[in-house]
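Sharing a structure here in structure tokens format.
Of the protein chains in this complex, all but one are displayed in their positions.
We call the chains A, B and C, going by the order they appear; numbering starts again at 1 in every chain.
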Amino acid sequence: MAEIATSPTYRRAGGIRRLLERYPFLPALAIVLVLLALNGVFSPNSLSYRSLTGLLSTYMALILLAIAQTYVVYAGDIDLSAGSILSLVNVAIVVLMERWGGGAGAVLLALAIGLLIGLACGLVNGFVVAALRLQAIVATFATSIFFTGLALYILPVAGTPAPTIFWRTYGGRLLGLPFVFYILAALVVLLTVLSRTRLTTQLLAVGDDQQAAYQTGLPVVAIRIRGYLLCGLFSALAAFCITGDTASGDPLVGGKMTLFSVAAVVLGGSALSGGWGTVVGSLLGALTIGLISSVVFFMGTPSEWQNFVQGLAILIVLMAGVLAGRRARP
Amino acid sequence: MSRITSFLRQPIVVALILIVLLLYLGELLSPGFASGAQILRLMIVASLLGIVAAGQNVVILGGREGIDLSVGGVVSLSAIIAGNVMNGADGGILPAIAACLLAGAFFGLLNGLGITLLRIPPLVMTLGMLGVLQGLLVVIRMGIPSGQAAPALSRFVTQPLVLGVPGIIWLWVAIGILMAFMLNRTVFGHRIYAIGSNEHAAYMAGVPVRLMRIALFMISGMFSAIAGLCLLGYSGSSFANVGEQYTLTSIIAVVFGGTSLAGGKGGYTGTMAGAFLLVILQGILTTVNIDESGRQMVFGATLLVLMMFYGRGRAMRA
Amino acid sequence: ETFKIGLSNGWVGSEWRTQMIDEAKEAAAKWKDKDVDVEVSVQSANVDVPGQIAHIRNFIAEGVNAIIVNPNSPTAFDPIFAQAKEAGILVIATDAEVSSPDAIYVGIDQTAWGAAGAKWLAETLDGKGKVVAINGVAGHPANEMRVAGYKSVFKDFPDIQIVNEVNANWDQAQGQQAMQNILATYPDINGVVVQDGMAAGAWKSIMDAGKKDQIAATGEIRKDFIDLWIKDKLNSGATVNPPGVMASALNVAVLMLQGKELKEPAKAGQYGNALYLPIPFIDSKNVEEAAKQLEGKPGYYSYTSSLSIEEAEALFK
């Protein structure tokens, strides 16, 4: 049969497109590198080993939160309560660690409970969105109010220092390397493992076309709930990092981070409509957000213009992320 | 019998029943809550939210994941512009209205262009625009004095105008009638539903999809601008971030009104009821004497329960 | 002499914050007369706690001599302040206290701020009546300290009854809505404790309800409110949290960078690291004076006060 090479929609994937199809996070990586370079140009000091470690330990929480968000976005859902889950876990573990004396055992036990809280919140979200079929944006906004109330109940006012052992470990070094590097390494391993699970493929299939996935015989409700569970889990991990970086509990700490996590996911080239994306992209997206605000400052932007320039830069990069992401997928 | 149940299932009817129930509950919990004067005052607050929600409503109806997260930013911006243009003088009201509408339309246009020409998802585009607007507010406030509402505007919003009812409520009712007419009886309205339920089919049937969508975001910007102007009248002077609270509440009001976030389904009458419902709920929670943590938990949980009445997604197995 | 000072403002949602930064910049410029070059570097953004931690990191990377921060959290900065101190940087918090032993706090005592308003109200009401409170953001430390402040005062007035406390998030419109709801259900209240940022809104509702002569309520320090206060003869009293606190902190910072030592080390407050500044109070007796200071300023401009260089020097040995 004669081939019709001119038809654009049926075109075989070409070089760059093929590459993007395989590694959809490449544009995000490029943006991060450019921003790092700009940072270096305006303030050479900001590329020092120490500064980069600092960047990582500060933004590790947002990175994890963005990854949390990615798993629900895979399935075409969204979680506007991720930041409140982070706050809730943050205050819960800090209060528990203090109550149990702040020893190593107490810390570990509190962390375990923190994970359970994250999972429980994820379960609530998954239940209301997937099982009760409420619209994700508004339902998770409602649960976010609820979780914030809970966090305020547990810790009515920011304070309560975390045990020294905990935050010294997070901010310290192990065998000569900063601890966050180990976290990053562990994260990479965890993400690789997760990317090979059936759940990841199933989440993406559900995100592609929910009805089709159901008709195929996938347990769609259970899969979406698992997505929210993963989101809760990673939000709890993000809470650990923020607790490590801030050494305290604050019931409002995550409030502003939710929308940033959504932005990070988009910056990373994932499609908010589901079915397409990578967690690595979201990781890079979170770094992008951090680096933009640094660049805006190091460029010497007058303080009253900083917000505007930053907002504009994020908008532009968001557009770039979306446009590049679209090139990659069918 | 089935007629009655299907009547009772209409979102607007559900919302009205819930409104009556909530008012009754409010009166039980704190006597005086459901007095006529208080209901009017609640309606003033609801009308501000309702006007923002009108724009949100058309954007959502237009489909393709339509949503406008920048409404809060436009409301704030418009309040500041209005305050500075009128600066306490009644004569400045008309120029202020023009300036606000222009600003609202401009940012709506930017949203619309990004969404149609670059095909950025609305959530992303308007979220980014919100960040830009917040930044712009800082810049503007550094450069200009923030002004005062004109007395006539304040009176319009807070004082009885006709039949003991403040002007803003009449304005809201007028907007409600206008929206109902537009959505049901105009070609433009039918085209909103058409692009909301099947954009491609609408395109193939000659609907100017891009122009429509840009228009919807401009309408949203302009409604937010009107709300910002009224908010200035309500609070007397403009200040930073006044509009912030409207971003997500306007979406909830639309959802409570029975409009599907998927687009193409719903209307504004329900949204009006939804906005009122939300304001009553917030009002009850303020007057009940419990801890803030308790208030938030009750608010969050109540929102979830109320959502059970509305627009639940279809079961996958029909 | 040249000092580089980093100013970090974690939130840009109010004019008060903008004025705070402006005044700090002006204070820095004044050091020129003393042949000290104070270079300020400002990071002002609508960020979360990690974002503000990043501010501090940026300052450390930039190599500033001192950092003055209006913090988004009282405790979250302990580790990063420790790092700043390690790098030899002086850290001062202002407006909201921080728990870090590596920083000092220069600003007003928020508890005393809350107490002062309550005391005025209790006395205005002759120690009896029904009172409601409209607070800021629940869980925010400054808010909680102010709440503790008014509570401790009302404890001493058994005939004053707090009938309800609500949160309106330091948002004027929300304060107005809250007041409106409260007036509907508690028509017989006598007094309102409302934090600044919301007082103008609350007063608007009180006036709309025609109750401005029955109700005494705390007020605000913004020019437009003070004008209204005088014009409508409101029964109000405003504790001043001056936006000049950051300027005061800057002056203290420069003197410390010059190697001077405080006469009395900063040891006040719950974290034992605070240097409290005096809290002015405006009531109907001196409101005209306050208005004079604000003459010609825009409506959002706040009544302010700060330590001049000389006043700051007086605190040092």
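FYI, contacts are C-beta pairs under 8 Å (C-beta built on N, C-alpha and C of every residue); 3 or more make two chains touch, one makes a residue touch a chain.
Here is the rule we go by: contacts and distances are computed from a predicted model.
Visitor: Name the omitted chain as UniProt records it, choosing among "Probable glycine dehydrogenase (decarboxylating) subunit 2", "Nitrogen regulatory protein P-II", "Heme exporter protein C" or "Sugar ABC transporter ATP-binding protein".
Guide: "Sugar ABC transporter ATP-binding protein"
Visitor: Write out, one label after another, the shown chains that touch the chain missing from the document.
Guide: Listed by label, the shown chains it touches are A, B.
Visitor: Which listed residue (B:I177, B:A201 or B:I290) would be found touching the missing chain in the intact complex?
Guide: From the options B:I177, B:A201 or B:I290, the contact with the absent chain belongs to B:A201.
Visitor: Out of B:L94, B:V187 or B:M308, point to the residue that touches the absent chain in the complete complex.
Guide: Touching the chain that is not displayed is residue B:V187.
Visitor: Which parts of subunit A face the unshown chain closely enough to count as touching?
Guide: Residues in contact with the chain left out: 1-4, 6-13, 21, 193, 196-199, 201-202, 204-205, 208-209, 211-219, 275-276, 329-330.
Visitor: In the full complex, which residues of subunit B touch the absent chain?
Guide: Missing-chain contacts on subunit B: residues 185-191, 193-194, 197-198, 200-208, 264-265, 316-318.
Here, only the chains that are shown with their structure count from here on.
Visitor: So what shape is it, when you link every pair of chains that touch: line, ring, star, complete or other?
Guide: The chain contacts form a complete graph, every chain touching every other.
Visitor: At what distance in angstrom does the C-alpha mean of subunit B lie from that of subunit A?
Guide: Taking the average C-alpha coordinate of subunit A and of subunit B, the gap between them is 30 Å.
Visitor: With centres defined as the mean C-alpha position, give me the subunit A-subunit C separation in Å.
Guide: One centre to the other, that is 34 Å.
Visitor: Among the residues of subunit C, which are close enough to touch at least two other chains?
Guide: Residues 12, 18, 44, 46, 138-139.
Visitor: Give me the residue numbers in subunit B that touch at least two other chains, ranges are fine.
Guide: 134, 138, 142, 292-293, 295-296, in rising order.
Visitor: Considering only the defined contacts, which subunit B positions touch subunit C in the complex?
Guide: 30-33, 35, 37-38, 41-42, 45, 134, 138, 141-142, 145-148, 158-159, 231, 234-237, 239-242, 244-245, 282-283, 286-287, 289, 292-293, 295-296
Visitor: Okay, in this complex, where on subunit A does subunit B touch?
Guide: 80, 128, 132-135, 137-139, 141-153, 156, 210-211, 214, 220, 259, 262-263, 266, 272-273, 304-312, 314-315, 318-319, 322-323, 326
Visitor: Touching subunit B in the complex: which residues of subunit C?
Guide: Against subunit B, subunit C makes touches at 12-15, 18, 44, 46, 135, 138-139, 163-167, 171-174, 176-178, 180-182, 184-187, 200-201, 204, 208, 224, 228, 298-300.
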